[in-house]
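Note that one protein chain of the assembly has been removed; the remaining protein chains are unaltered in position.
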């Protein structure tokens, strides 16, 4: 069992992620967010546990339900709100939105929608560091769903990571569904850990509804990657406790399945309280604090300027004078 | 051990394939072939064994070194010569050449160069048959090298084949090299059979230099696929005994490796003679017959008209009147 | 009937009337019925013929090629046209080349939800016709009306060549008309349609932009007394050159309006066609209005400024008319 301090930190990250997501869902319902909104409900344990294993200097390619990992790795509710509201102050300056947000300089990769496409860039970051003698014990984490595991882009990247033996942790959140498609239509193996060996990855499995189990598996995988034991895969078994996006009622999820998978957040809270790691009052206070933090971030973001078509520059090249550009030494 | 008749058939296919390849190499050296020429030298045992497991009605997507499988499945030396010489009478009518040749109506898929791209079409053929109630016990075979196993296209196709549980046999000729790239730069697992489970495929391994072992593995795999046991993979360990194409001297292959892998054709011939399945005279006669058959095909192809820019039609659509095309029932 | 309902109606009839047809795509089976609900109810009515695909865009196209060559009539749906980028190779190098290379036709249909919606962002709003038309061998159509949404889909299935059908996402829910398949005019798949007649200039457009062009034409008429002809290309490859040149000959002035990227693509091709073959009729330099040469922006204000709007079309038309 991990140390109490870490478990309390994980609990807080999970609560904050849930609060962020809840607020985003409400904003979407109120019509304040353009486009789609995606929630990580039910995945906070696995995502948060992975995020807590990341250290400054690491690089992380989140998937669409990784609010918890993001927060654990340094994203703030203000970063979230600025982007979902399209503020010019946000990472994406209104050009891209929602869960595409990221910031290369903080190691949170701003993703393109195409599932699987962010894995090879993580390999590229690590390879560049190794070539530059700057790899140290940094690692790269790649999050993906069981649906995204099928993309050719991911496959090709895993091949490279295996062959180059890069310090990567692949975090597979198998949440029973890819949009409305059940996992039986996504893979024909027992579970996706069976894909690890073929890429030269070591594999861990964990119960995604059990935060302690997630912590155990993630800690083992990140430690192994950091000490040079080669690429690692962690597969979590869980259920998406929301629609694909807020527009989706997920009515295609049978009740039987819903009853089989618990909600990691109250489960973890009960465990921590039962084991005396957390008091009920602390839990209540944490929830209130997180809600307040999210609310403050929202107010701040709302007060900031939105992207502005008239004054924002529309340049697609960073070079200002391609016409006369010349190599010089 | 397979029955003597089958072994003799395999021997003949291997000899004929080698004769075809040798003649193609000579034609290329003489300047009679435009573009590249690729040889299957050293892979005749595995390729031929697989080809002999195919039956009329099956579908086969060959890789670039499958002269033996092609011949076993019904391609003739005349089909080969017509295409490599760009005859208008050939399957590709001079529009495409060399190993891209194929004929959908015979179940030999004419491939596009992009490695991995032919696997999904094989799945499509089988799925269409199943939906049309015409699948019966036909199977689809997909040949690929260890290098091609890394393509996203192949991965995505294998996912579909696994999920749909299609009667496919994936034939992986791991010949130590992808062009000049050694297998250690292509995969980080022990061997590629380790990728089977992740796709829901059963796996067989065989020694690609041992024709009997190839027959054993292929027969088992094809029989399993035919009887509905789901997709199968066969991985053969062998060495490419030629350059990547005739333009490549393969000087990057170390002598140590060359001495480790034998040539399947003389090895098989010696075994068959030793075991009394074949006499030395029969072997000599077979070689002479095959050479003569190839030579006759070449003369025939040479006598036929080449593609002709002036008279051949250049239409890219099969519909003659797209302007007025309308659905009618 | 709405544009989306016309598509659903056509899809149901295709399964009913064409026994070789089947659908393959992400999340298209029941009860979900597709990200945009185009196939809602169909897997229940036609068991086994509406299949959910894993997230394998490249293999979806490859599978369709194999099925088509085997004699089936596969209709694949990409969830957003943007994701068809994954299948670029199978589409342009395989589906498109097969008839020419092998003499055997490849009758498959690719349904592509295209076009911008506010908040959609860089990867859910693209127009793919630029790259689909550039490579030889694909038929590319872009229905802009409810009737075309219905007819062109069925015509696409009747076609023995691979057809990409661009369905505009904004029109899905926002375009409605009292379309009756029994009585509506059924143009051939490759024909352009004159949506409005005029004398002064021709606005050439396609897909969702046709409706902005029509609105601009109405404004030009009512506010400026300028009679703009609006030609809806319908089929982007091959082009109905005759109709394009006839309209150019009629008005002498051409403005091409679309929502795709500005460099190359269909707009440049149509402009080149007008100049190469209709030079003598040109009374003014033909002009294009396109999106800006950037990715599609997420924020609704940026998005609004990104695409040519009615005002920009009117402005460009006024300049053209007074040249």
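Note that the chains are named A, B and C in the order they appear, and that numbering of residues resets to 1 at the start of each chain.
FYI, contacts are C-beta pairs under 8 Å (C-beta built on N, C-alpha and C of every residue); 3 or more make two chains touch, one makes a residue touch a chain.
What you are looking at is a predicted structure, and each value in this text was computed from that prediction instead of being measured.
S.K.: Where does the absent chain touch, in terms of which shown chains it meets?
M.R.: Within the full complex, the chain left out of view touches A, B, C.
S.K.: Given that one chain is not shown, which residue among C:86, C:139 or C:321 touches it?
M.R.: C:86
S.K.: Which residue, A:58, A:75, A:156 or A:174, contacts the hidden chain when the whole complex is considered?
M.R.: A:156
S.K.: Would you mind spotting which of B:42, B:62 or B:86 touches the chain that isn't drawn?
M.R.: Residue touching the absent chain, from the options given: B:86.
S.K.: Which is it among B:3, B:137 or B:312 that touches the chain not included here?
M.R.: Result: among the candidates, B:312 touches the missing chain.
S.K.: Even though one chain is hidden, which residues of subunit C still touch it in the full complex?
M.R.: Missing-chain contacts on subunit C: residues 82, 85-86, 88-89, 92-93, 96-97, 100-101, 122-123, 130-131, 133-137, 237, 261, 263-269, 271-272, 275-277, 279, 282, 284-288, 293-295.
S.K.: In the complete complex, the non-displayed chain touches which residues of subunit A?
M.R.: The missing chain touches subunit A at positions 91-93, 95-96, 100, 102-105, 110, 112, 114, 117-129, 131-132, 152-153, 156-157, 159-160, 163, 315-319, 321-329.
S.K.: If the missing chain were put back, which residues of subunit B would it touch?
M.R.: Residues of subunit B in contact with the hidden chain: 33-36, 86, 92, 94-98, 100, 112-115, 147-148, 150-153, 178-181, 185-187, 251-252, 306-310, 312, 314, 316.
By definition in this document, only the chains that are shown with their structure count from here on.
S.K.: Take the average of all CA coordinates in subunit A, do the same for subunit B, and state the distance between these two points in whole angstrom.
M.R.: Chain centres of subunit A and subunit B, defined by C-alpha means, are spaced 43 Å apart.
S.K.: Nearest whole angstrom, what separates the Cα centre of subunit A from the Cα centre of subunit C?
M.R.: Chain centres of subunit A and subunit C, defined by C-alpha means, are spaced 36 Å apart.
S.K.: For subunit C, jot down the residues that touch at least 2 other chains.
M.R.: Within subunit C, residues 53-54, 56, 58-59 contact more than one other chain.
S.K.: For subunit A, write out the residues touching at least two other chains, lowest number first.
M.R.: 150-153, 185-187
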